[in-house]
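With one protein chain withheld, the remaining protein chains of the complex are depicted in position.
Labels run A and B following the written order; every chain starts at residue 1.
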Amino acid sequence: MERMILIADDEPHIRMLIEQSLEDLADEGVEILTVGDGQTALDTIKQRRPALVVLDAMMPRMNGFDVCQSVKRDLAMDDVYVIILTAKGQEYDRQRGEEVGANLYMTKPFDPDELLARARSIVGRVDG
Amino acid sequence: MLSITIGLERARVPVAVMKLDGELDAATYQDVINRAAELIEQGAGHILLDMGELTYMGSSGLFAIHSVAMMLRGEAPPDPEGGWGAIHEAEPRDSEKVDELKLLNPLPQCERVLDRTGMKRFFETYDDRRAALESF
Partner (left out) sequence: MNPSDQQLLKDLARETLERYREINLLYRAAETIGASLDAQEVPRLLLAETERVIPSDRAVVLIGDAAPSDEWASEAPLISSVRATGRPDYNDAALCVPVRAGADVLGVVVLGRSIGGRANGRVFTAGDEKLLLGLASQAGVALERARLHEQETIRLRMEEELAIAHRIQLTLLPAHVPRIDGWDFAATYQAARHVGGDFYDFLDHRLGERRLGLVIADVTGKGVPAALMMAYSRAILRAEAMAGRSPLDVLANANRLIMQERQTRPFLSAFVAELDLDGGRLAYANAGHDAPLLISAGGRECRELEAPGVILGAFGDIGLESRDVALAAGDTVVMYTDGVTEARDPQGMLFGDERLAAAAVAGTLSGPADDVLGSIIDAVAAFTAGAEQADDLTIVVVRRLADSAGG
């Protein structure tokens, strides 16, 4: 597993915001990659095995739930920490997140401090 | 409604004068006990109750007067829920008048209550302020 964070969201400004909130980690040498659709996200995860993945729920070419399902259920990559980030906060969606094995379900607008704290605790466990 | 004003006089001994204006009933009696307790804590040993403008006194009022007298004699202040803890064994002075607390100018309706309940036997009443102060 790599000391790396993957951000997947089809909206460029959201990718930028998430990346910006993890700026401190980037300064500490953590690699941060961004992609714009679900399929590319899944390919990257298979290839690079990042410590943390932040997935937007609604993306083209495979939505966040399905990516998570593949990673957690089909590929059984338990060591990849998956956060599903979404504007959809209904109970139904949370349950779906649970079903597909997401480690954390975050709603927008996200709390930058909380995201950074989580990311730090996850990536910090991996030797760089 | 009851308003309490405190004045300190000096006759042969220092006397705290508590003037009660209004009505002494179930709603206000505790205030009298509390104020007196404060005075006693500050060292007051004699209290004159000026009842010249006390228009009503119910049985709670009597309880208050009695409680203040007991506190002046050294008893613990009464528990507001009713009754009080005695810290003396016996009360040998029970049959005599209360020296430490006296009453000034009770109005007729209050005088009647004091009379009827027999409290006049124990509490001296005066209609002259100077005479009252000198009597301590």
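Simple rule for what comes next: a residue touches a chain if its C-beta (ideal position, glycine included) is under 8 Å from a C-beta of that chain, and two chains touch if they have at least 3 such contacts.
The structure presented is a predicted model; accordingly, all values stated were derived computationally and were not measured.
S.K.: Can you list where chain B touches the absent chain?
M.R.: 25-26, 58-60, 62-63, 66, 79, 81-86, 91, 94-95, 109, 116-119, 121-122
S.K.: Using the document's contact rule, name the residues of chain A that touch the chain not shown here.
M.R.: These residues touch the chain not displayed: 13, 16-17, 19-21, 109-114.
Throughout what follows, only the chains that are shown with their structure count from here on.
S.K.: Using Cα averages as centroids, what's the distance between chain A and chain B in whole Å?
M.R.: The answer is 79 Å.
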